[in-house]
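Questions regarding the structure given below will be posed in turn.
A protein chain is absent from this complex, but the other protein chains hold their places.
Moving on, here comes chain A:
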Amino acid sequence: MRAAVLVFPGSNRDGDVARALRLAGAEVTPVWHTETELPAGTDLAVVPGGFSYGDYLRCGAIAGRASVMDAVRRHASTGGLVLGICNGFQILCESGLLPGVLMRNVNRRFICHRQHLRVERTDTRFTSAYREGQVIDVCVAHGEGNYFADDDTLARIEGEGRVAFRYCDASGALTADANRNGSLNAIAGIYSEHRNVLGMMPHPENFVEDLVGGTDGLGLFQSLAA
């Protein structure tokens, strides 16, 4: 597995996601946002979390139009894997690689806490190391993670089984308390039509080693590296 981790001005989780990928056995190359091509042989392009361009205009709006994103679009259009986490999910939505938009959290607060997610399907390149319906314990840290799409788009995403993760409680129940940012249908992450692009607000890369309190995020990177 050869992974390219994109770096924008204001990215700050690129080092953590690179570490998680290496732990799972991937080779990682950082790629600056002005590049026009991904390194030859790239299997996975990762858009990391952070605050690209200081969240100016809208979260992910300016990074979503960077030249490296044209390369990512070409990579995705030929079936290449793309993973966007947190600000990376916002960037993928702004770049048109995923539908919908991440709005200001409904409670108007920056939320930063451990978060349970329900794994909606395990027949994808991102989740094969998990069990169907498994509840994983990871983290969230964002102010704009409130997933919104128009009714037709939402119906299409649900109908095509493109929800990757939903916010839930420890037992897997989709409660209002568990969905603190107010996302439609408790959506924490979605796939593209062909399930080769995944965007998610929570941070699986935070929980890949016992030392920091959990390892439930490692499965995502192991799935990719498998």
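Keep this in mind: contacts are C-beta pairs under 8 Å (C-beta built on N, C-alpha and C of every residue); 3 or more make two chains touch, one makes a residue touch a chain; residues count from 1.
In this section, contacts and distances are computed from a predicted model.
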{"item": "Record-based protein name (UniProt) of the chain missing from this complex, from \"ABC transporter permease\", \"Phosphoribosylformylglycinamidine synthase subunit PurS\", \"NADH-quinone oxidoreductase subunit M\" or \"Gluconate 2-dehydrogenase subunit 3 family protein\"", "value": "\"Phosphoribosylformylglycinamidine synthase subunit PurS\""}
{"item": "Full-complex contact with the absent chain, from A:Asn105, A:Thr124, A:Asn179 or A:Gln222", "value": "A:Asn105"}
{"item": "Selected residue (touches chain absent from view) among A:Ala61, A:Ile111 or A:Val135", "value": "A:Ala61"}
{"item": "In chain A, positions touching the absent partner", "value": "57-58, 61-62, 65, 94, 99-101, 103-108, 146, 148-150, 182"}
